[in-house]
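With one protein chain held back, the other chains of the complex are shown just where they sit.
The block that comes next holds chain A.
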Amino acid sequence: MLSFRLRFKASLPQNLSKILKLFATRSNILETNSNESEQFRVLDLYPQTKVMQEKRKTRKTSIPPSRATNMPTDQDWPSVWPGARTFHPASVPLPLRQGYQEKGASPNKYANAELMKIPNFLHLTPPAIQRHCEALKQFCTKWPTVLENEEICSKHFPIEIISSDYCYSSPTIRDPLARIVNLQVKLSSLYLDTHAKDKLLRLLGNKYNPETDIITITADRCPLRKQNLEYAWYLLMAVYHESWRVESWEAEKSIADMEYFDWDTSQSRTSLVTLYTWPIPPTDYDYEIIPHATEYKIAVSDLINNGEDQYSVNKYKEAVKNLLNLKCDNKE
């Protein structure tokens, strides 16, 4: 600013008018600017030439036509699309359309996200699968002729062992879930008597599925699959042999310990026979001679074993009525 003043003084006589004019225009501009920001004022003696920024030229890239246009009609498709891959319009010579538009036809295959989203099976065409099967046959052995159907298989090989292998892209090949081993066997394929079966089911608890008749033993407490497998085998053996063993305390089982109501050993039977032969005390508790006794037995057992509901209560009522020879008045 100082230098300007000096120059201003020096050149005052010559170009006074010019400078005045300049000041007038400058002050106008500065006034408008000072409202906006409170910075030092800048004196521009020469108006700044606007530097025209050149637009960046977009380089033209020449794109060859998609290779789908060059494909012969008798080409070997499995070689063109050998593996699972996201859909690509330039490699698939099919006029595919996918998606929805309000008006007009569905969008075509180019830049179509709908086609890229869905998994395709272009690599698994029937000829490709057939060829894969032919190629893999060299690693397969013949199926044993005797094992014709599933029934025979499960008969000869009743035990099924299920474990899972995991395969994904990661530096480690270990997966903790691979250690879990499932051992399945049908209850009917084990040799058991009533006691053993009863004991086995008690021991198994929820490991037994009564609907499918399958015992499932899952072992996952050891770190390795082999250890888990051996443990599962051990568990099956242990539970099997344990169920066959009869302990001395099992003879001490009283009615209160019974897991179900047995009418033959119950008080109900004694009472019924005693009542029937009354006043003579019964010599044996044979209930066959009592009319409707079997019906009564079934009704009582059902009522206690299966729980009370309208049906069983009604049945019991009918049985008692029949037994006591009480007939409905209106019926008579």
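By definition in this document, a contact is a pair of C-beta atoms (placed from the backbone, for glycine too) under 8 Å apart; a residue touches a chain by one contact, two chains touch by 3 or more; residues count from 1.
Operating definition for what follows: contacts and distances are computed from a predicted model.
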Omitted chain, identified by the protein name its UniProt record gives, among "Small ribosomal subunit protein mS39", "tRNA (guanine(10)-N(2))-methyltransferase", "Calcineurin like EF-hand protein 1" or "NADH-ubiquinone oxidoreductase chain 2": "Small ribosomal subunit protein mS39"
Full-complex contact with the absent chain, from A:R41, A:H132 or A:R221: A:H132
Contact with the hidden chain (one of A:H156, A:K253 or A:K327): A:H156
Residue touching the undisplayed chain, where the options are A:L43, A:L224, A:M237 or A:M258: A:M237
Hidden partner chain, residues of chain A it touches: 61-67, 70-71, 75-76, 78-80, 82, 88, 90-91, 128, 131-132, 134-136, 138-144, 146-147, 150, 152-153, 155-168, 171-174, 185, 189-191, 230, 233-234, 236-237, 240
